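Read the structure below first, then the notes.
Missing here: one protein chain of the complex. Every other protein chain is in place.
And then chain A:
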Amino acid sequence: MSKRILTVDDSASMRMLLKASLTKQGFAIEAAEDGEHGLARMHELNPDLLITDINMPKMDGFELIEAVRQLPQFRGTPILVLSTEFSDEKKSRARSAGATGWITKPFDPDKLGAAIRRVCP
């Protein structure tokens, strides 16, 4: 069964781009448009991997990751951050929030696929 991935990004084009490029690589992609929506979708979908943006309205990526990690069923779920930010400060904040890895936008679809396989057995 293909891996189910929830992508959270407030930009519709980014969501579509992720969906288009990852579906081709055999992943099943679901999407949410901000942290709050993402958290709700986590409950609903119980995905194998969460990929989230950082800068989003309502609930940002850091808050989403923290909230997800607080839930026992998601303690071991890999979480990748996909953001245009790349400062070490942001990265370590994401790490302490509970992120597994960080990918900087813009992304190369193949390399993103490889990165996913790196955290998602």
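As a convention for this text, contacts are C-beta pairs under 8 Å (C-beta built on N, C-alpha and C of every residue); 3 or more make two chains touch, one makes a residue touch a chain; residues count from 1.
The rule we apply is simple: contacts and distances are computed from a predicted model.
Undergrad: What does the UniProt entry say the missing chain is called, choosing from "Carbohydrate ABC transporter membrane protein 1 (CUT1 family)", "Xanthine dehydrogenase family protein molybdopterin-binding subunit", "assimilatory sulfite reductase (ferredoxin)" or "Chemotaxis protein CheA"?
TA: "Chemotaxis protein CheA"
Undergrad: Across the whole complex, list the residues on chain A that are touched by the chain not included here.
TA: Residues touching the hidden chain, for chain A, are 10-14, 16-17, 20, 24, 33, 36-37, 39-40, 43-44, 53, 55-57, 67, 69-72, 75-80, 83-84, 86, 88, 91-92, 94-95, 98-108, 111-112, 114-115, 117-119, 121.
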